[in-house]
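A single protein chain has been removed from this complex, and every other one stays in its place.
Think of it as A and B in the order they're written, each chain with its own count starting at 1.
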Amino acid sequence: MKMGLASKIWIYFLLIATSAFVFFPVLYAFMISFMTGPEIIQGKFFPESISFENYSKVFSRLPLLSYLLNSFIVSVSVMLGQLVVCSLAAYAFVFFKFKGRDFIFFLFISTMMIPWEATMIPNVFTIRKLDWFNTYQGLTLPFFALAFGTFLLRQHFLTIPKELHEASQIAGLSRFRFFWRVVLPISKTSLVTLGAYGFLTTWNMYLWPLLITTNQSVRTVQIGLKQLQSQEIATEWGVVMAGVIVVIIPTLLLLFLGQKQLQKGLSQGALK
Amino acid sequence: MKKLLTSSLFWVLILAFAVLTACTNSDSKEKNEPTKNDTSSETEGTKDDGAATGEKVSIEFWHAMSGTGQESIDAIVKGFNESQDKYEVKAEFQGSYEESLTKLRGVGGTKDAPAITQVFEVGTKYMIDSGYIEPMQKFIDEDNYDLSQLEENILNYYRVDGELYSMPFNSSTPVMIYNKDAFKEAGLDPEKAPETFAEVIDAAAKLKTDEMYGFSMLTYGWFFEQLVATQGGLYVNEDNGRSGDATESLFNGPEGLNVFRFLDTMNKAGTFGNFGTNWDDIRSAFATGKVAMYMDSSAGVAGAINNAPFEVGVAYIPHADEVQRNGVVIGGASLWMSKGIAEEEQEAAWEFMKYMTTPEVQAKWHLDTGYFAINPAAYDEQNVKDKWAEFPQFKVTVDQLQDTIPGLATQGALISVFPESRQQIVTALEELYQGKDPQEVLDKAAEGTNRAMEIANKTKQ
Partner (left out) sequence: MTRIGRVWRKSVDGRTAALYLLPSIILFSVFVFYPMFRTIYLSFFLTDQTGNAAIMVGFENFVYLLGSSEFQNSMKATGLFVLYTVPITIILALFFALLANEKLKGIGFFRTMYSSTMGISVAASSVIWLFMFNPSIGMFNRLLGVLNLPQIQWLLDPEWALLSVSISTIWMNIGFSFLILLGGLQNIDEHLYESSRIDGAGYFYRLRRITLPMLSPTLFFIITISLINAFQTFGQIDILTKGGPSQSTNLIVYSIYREAFINYQFGTASAQAVILFLIILIVTILQFKLGERKVHYQ
């Protein structure tokens, strides 16, 4: 389609203005992370000189690298776990007919409505009884089953033509092979979306890792952020912001890199 | 489609690899250091006829110190581990005081509990009642430890029925911090801070400009408790909860009302600045000249002096005009010894606590964080003297503590539902600043506290 020059300029203007607006807080944090204490108090936007002192402080204060690695392991495990568990469940909901299907589906969806904080106390005790404090399974397993993910995939599976399923049955394809060979490849876009979602939300988890880790061995970066802020003693904002930048860079990077993939996947899905 | 999957996998792998290599590098560095230490301690051990060739007793120490406090603790722990070869302490950050206590509840009383836990002062009663802990007094008696070397006014808070239950650690008191330059401009004597409520109200009116409020206080129950205590007022009945389980709040009595009226007067006159519940907000307000006087923790004095582009004065907290100054109640946290863990772990914990109270360690702690040295001998250490010579303001905080008249009021209240009560006070203060009646909001807070105490007493086994 051809667009008039005027409307093109107008759209670019809107794009630049609004995206700058959205991205501004990140940029601001980035600037602060290079400033010294007095500069921050004076409320400058650009640092006088680029100093990496805050960054070196952050890394000397916390084992940030091992926190990053832990976050990475935990996020990837949850992402893979969710993809497996949710796609299996969604497949059952769409391609099987059985008694109580709607009821079980409703039960699944209802778990979305249970606030996580409300179930947290008993969960901490469960993890404790399983002796899973300070373990990766304690950090990841409770999140493998995800109503949101099942819902998302189910919606996508529903758009797969029923004829395909019938044809596969006539061709003698087993249930699992149909799932593995046909359904999953068709739904790659949704799987990628869910994977990205799982990775990012897990990376961003905050209260749970704090409650079930008691030492540094499996701690994640979000806890590191908390450790930088102090209560009764003055907070060094520059150091905290440097921590913020270090913590968000991996996910932003992933988003930058994954954006194009996600893009291609989504548009290919549209062309199917 | 296949391309998409393989390429995204590729990226994930690359990222994983990058992070992994970065970490293994740092890991190998970390691993090298302890092995060096191990060999050195082993050689020492063989000199002692192999007395220490057995495995080290390793204990965990849970704390809630973040930021610079954590840095200092890590350094102190490292010092302890290197000072001897029988015990090894691992300091682990557990989140805020509340979060740390929640975790302790999961393991309290079992052998998985950390040997030492840092618990905030208002958790004292809860810890005593919990059955998770071994009273400190037992070790003090067995070891004939000389308690008199520690600061009496700090010990008083943690002593219940004549027994010391926990070892004081990070202790602070409130102080009033003020802007000396602003005092000069307003024609006030910068070397003599106002001492009574009326004097503060007066000074606040003089200090108020378009840009600057006269006085401010963090919206935090602790400061209210202090202003009540310095008038000799009790917080709850049963001798401030020290001769039995408290059942009724007394903070809505005349002393509490004095405090609320004091704040209300300034708030209505527009000389009081409300900077909320966040420590950093009120501090940056002071540093940027938006408020001339404010109440802060003694642990915040160093930060205030460093950040302010003007001269900073530190003074005692104000008291009501008609009464004598009683002084301040200790705040902060103390260290608790777990019950149900192995005996040698308790022994290790006790050794570590003794190490923590030595003058050298306390001097370092005091200088790093601004918390008090619980061992006053620390103030005679050269590095503390130097610092005090440079910043005489620090001495004011210690003087205020040592001038405190011991008594039920300044010993501090003991109730198990203190965190909830503090929350009630915060709400009362916020409503006061919105213009509600002082007595009415105080009574509401007292009622809420009474209900919480009633439930706590009812469910106590």
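Note that in this section a residue touches a chain if its C-beta (ideal position, glycine included) is under 8 Å from a C-beta of that chain, and two chains touch if they have at least 3 such contacts.
Computed from a predicted structure; not experimentally measured.
Judged over the whole assembly, touch between the missing chain and the shown ones holds for A, B. Check A:89, A:186 or A:212 against the missing chain and you find that the one touching it is A:89. Touching the omitted chain from chain B are residues 98-99, 102, 105, 108, 126, 129-130, 219, 274-278, 280-281, 284-285, 287-288, 290, 416-417, 419-420, 423, 426-427, 430-431, 433-434, 452, 455-456, 458-461.
One chain is missing from the display, and on chain A it is touched by residues 1, 3, 8, 11-12, 14-16, 18-20, 22-23, 25-26, 28-29, 32, 40-41, 43, 45, 84-86, 88-89, 91-92, 96-99, 101, 104, 107-123, 126, 141-142, 144-145, 148, 150-152, 155, 158-159, 175, 189, 193, 197, 200, 203-204, 206-207, 222, 225-226, 229, 237, 240-241, 244, 247-248, 251-252, 254-256, 259-260, 262-263, 266-267, 269-270.
The rule is simple: only the chains that are shown with their structure count from here on.
Interface residues of chain A facing chain B in the complex, by the touch rule stated above, are 37-38, 41, 61, 63, 65-66, 68-69, 72, 76, 124-125, 128, 133, 185, 188, 192, 210-211, 214-216, 223, 226-237, 250, 253-254, 257-258, 261, 264-265, 268. Note for the complex: chain B touches chain A at residues 1, 4-5, 7-8, 11-12, 15-16, 19-20, 22-23, 26-27, 60, 62, 65-71, 90, 92-96, 99, 102-103, 106-107, 112, 114, 172, 279-280, 283-284, 287-288, 297, 299-300, 302-304, 306-307, 309, 332, 369-370.
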